[in-house]
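Left out: one protein chain. Kept in place: all the others.
Coming up: chain A.
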Amino acid sequence: MLKIWSMKQQQQAASNAEGGQKKKKVTAAQLRAQKDITELSLPSTMRTHFPDPDDILNFTLTIEPDEGMYKGGSFKFTFAINSNFPHEPPKVKCTHKIYHPNIDLEGNVCLNILREDWKPVLNLNAVIVGLQFLFLEPNPSDPLNKEAAEDLRLTRDNFKRNVKNSMQGGFVKSTQFDRVLK
């Protein structure tokens, strides 16, 4: 044990720090979330909102695509970051019922980096870019809403019409969707 302490003393002498009193620190998860959130580079089609500004670990992201089949819509997602971030990915859910092959009727999102491909070196920006991409290029090969995926695979034009209809609060088959026009 003595030897370990002499290592500390040498290190101390080298760095010549003074050392203050001990106080509570911001946790690593929180600091990492802070870094990610303040360094988000959001295009004009996206914005964040913090319902409780004291709690940076829970916020919403609104995406308003300016191109593609979902143009004209306003889609809100909740982000929940837990104390094990970035070891665990943030939990993301869509708060609207929308007609999308990769988002189910409960708002679950199928995005690889939110689950199987998440790595601690990824940041929130990567997740947000991924979400944006889902609206530009809905992907029928990773279906979470099977009917929508089937629809997109069969006739793109029909799918387009259904998306438009659903965004106005209309029905697709027997399901009514939320009106999400901005």
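One rule holds for everything that comes next: a residue touches a chain if its C-beta (ideal position, glycine included) is under 8 Å from a C-beta of that chain, and two chains touch if they have at least 3 such contacts; residues count from 1.
Keep in mind that, in the parts below, contacts and distances are computed from a predicted model.
Chain not shown in the complex: UniProt lists it as "NEDD8-activating enzyme E1 catalytic subunit", one of "tRNA (adenine(58)-N(1))-methyltransferase", "NEDD8-activating enzyme E1 catalytic subunit", "cAMP-dependent protein kinase regulatory subunit" or "5-demethoxyubiquinone hydroxylase, mitochondrial".
In the complete complex, the residue from A:Asn112, A:Asn158 or A:Gln176 that touches the missing chain is A:Asn112.
Annotation: of A:Phe50, A:Phe133 or A:Phe171, A:Phe50 touches the absent chain (contact as defined above).
Counting the whole complex, the residues of chain A in touch with the unshown chain are 1-5, 7-8, 11-12, 17-29, 31-32, 34-35, 37-40, 42, 47-50, 53-54, 56, 83-84, 87-88, 102, 104, 106, 108-112, 114-116, 118-121, 142-144, 146.
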